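After this line comes chain A, so read on.
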Amino acid sequence: AGEGKRIAFFVSDLSNVFHQSQASAAEKYAMDKYGAEVVVFDGQADSAVMTQNVDQIVAGGFDAATLHIWDAEAATPGVNDALDEGIVMTSFFSPITDTGIPTARSDEASVSFEMGAQMATAWKEAHPDKPIVMVQLGWPNHTEVNSGRTSPFVEGVMSVDPGAENLGALDSSKGQEAAKQIVVDLLTQRPEVNLIYSEASNLTVGTMAGLSQLGRGKFEDGKPLTEIVASVDFDAVEFDQVFDPNSSLKVSMGLPPLETAQGRIDLIMDVLDGNVEAKAEPAQEYFYKAYTISYWSMEKDDAQDWLSAQFGG
Partner candidate 1 sequence: MTGPQTHTVLSVSGLTKDYPGVRAVDDVSFAIEGGTVHCLVGENGAGKSTLVKMLTGALDPTSGSMSVNGNEYTPNSPQDARKGGVATLFQELHVVDELTVLENLTLGMERSWFGFLVKSELEERAVKTLAAIEPSIDPSARVSRLSVAQKQIIEIARAASSGANIIIMDEPTAALSEREVERLFGVIRRLRENDVTVIYISHKLDEIFELGDNVTVLRDGKHIVTKPLADVDGRSELIEMMIGRTVFQSYSPRGTVGNKVVLKAQGLTTSLLKDVSFDIKEGEIVGFYGLVGAGKTEIARALYGADSFEGAVDFKGKPVGRTPTAAIASGIALVPEERRTQGLFTNLTIRENIPVMNLPRVSRGGVFKAADVQDAAHQYVEQLSIATSSIEKHTEKLSGGNQQKVVFAKCLFSNAELLLLDEPTRGVDVGAKSEIYDIIKDLADQGNAVAVFSSELEEILGICDRVFLMFDGHLQEEIPNGPDVDISHILNVVTGGQESVAQ
Partner candidate 2 sequence: MSSLTENIPQSLQREKMSDEGFITSLVVIVAVALFLLASLLVPNFFQWQNVVNLVTNNWAVISLGIFVSFLLVSGNFDLSVGGIVALSGVLSVWFAQSPDGANALSSGLGMPYPLAILCALIGALAIGAMNALFVVRLGIPSIIVTLGTMMVARGIAQVITQGSQRNTNLPDEFGFLGNLTMFGTSVKLPVVLMLLLFLVAVFVERKMVFGRITYWIGANPEAATLSGINRSWHITKLYLFSAAVAGMVGILLASEFKSGFSNRGTLMEFDALVIALLGGIAITGGFGSVIGMFFGAIILAVVTSAATGMVLSPDWQFILKAIAVFLAIVTQTWAVARRNR
């Protein structure tokens, strides 16, 4: 059905490894399976850019689009325009208000919750006398990150230890160096912090560098010494650390780029073929699984398999 079609494939931030892999997987998959051409639109982590990209769908003569946009409201007018032109519209991540187009999303919240719970349990087990103090590094002013990562994580920790102290989320949007600086400064002044949720793999690199600079970041044979770290966007670099019994990075949210990319393309084709309604009230949602990659609940070999399946490594 997709022969010769042009598909606009949105990602929020191409500098993120997950999105990068997702984008290239989509290009390949669409061409191989449907003979369709994928054009990637990079949102550059900027709502304004994402919004202006939506209008390019009509102007650029696309046949279909799968959006990834943080502020769904911003896309509504553009999506309605595109629907009027008969363009197939789908969304990834967040449903676009009032448009009724089908949405594919990853279930991040449950993974974040589970990671929080696992970390709290492990800490309590190792140090029953030391109260839990947690912190998150990411995007405190970001609706989707907040609802998919920050809040459920805190809830997960609280579900195990209602008395846990939450220092809150610190803005690390500037990247690796910022994350490192924050960890160094924060843990110098608040050495008692022991659960850290670093909300992107990129930030985790900075977090671990900061920890090592302070002489922290270590486990002893599977037992936490000073803190436990969780991450998002599990990748080959994190693989070694998560399964190293002496590193404090122990859990990570595995977002499957291959699965997600294929799902997003398939959804478009389903709409084109009429298998899925172009619009529905309320909008139809399709979930892609996010995985909890954990030192405690996953075998190393399974993680390896997952990696090669999802990243083709």
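The rule is short, and it goes like this: a residue touches a chain if its C-beta (ideal position, glycine included) is under 8 Å from a C-beta of that chain, and two chains touch if they have at least 3 such contacts; residues count from 1.
The candidate set was assembled so that all candidates are chains of the complex that A comes from, given by their letters.
Everything quoted here is computed from the prediction, not taken from an experiment.
Trainee: Sort out for me which candidate, 1 or 2, comes into contact with chain A in this complex.
Mentor: Selected candidate, touching chain A: 2.
Trainee: In the complex, go through chain A and note every residue touching candidate 2.
Mentor: 14-17, 19-20, 24, 42, 135, 140-141, 167-171, 174-177, 180-182, 184-186, 188-190, 202, 205-206, 209, 212-215, 236-237, 312-313
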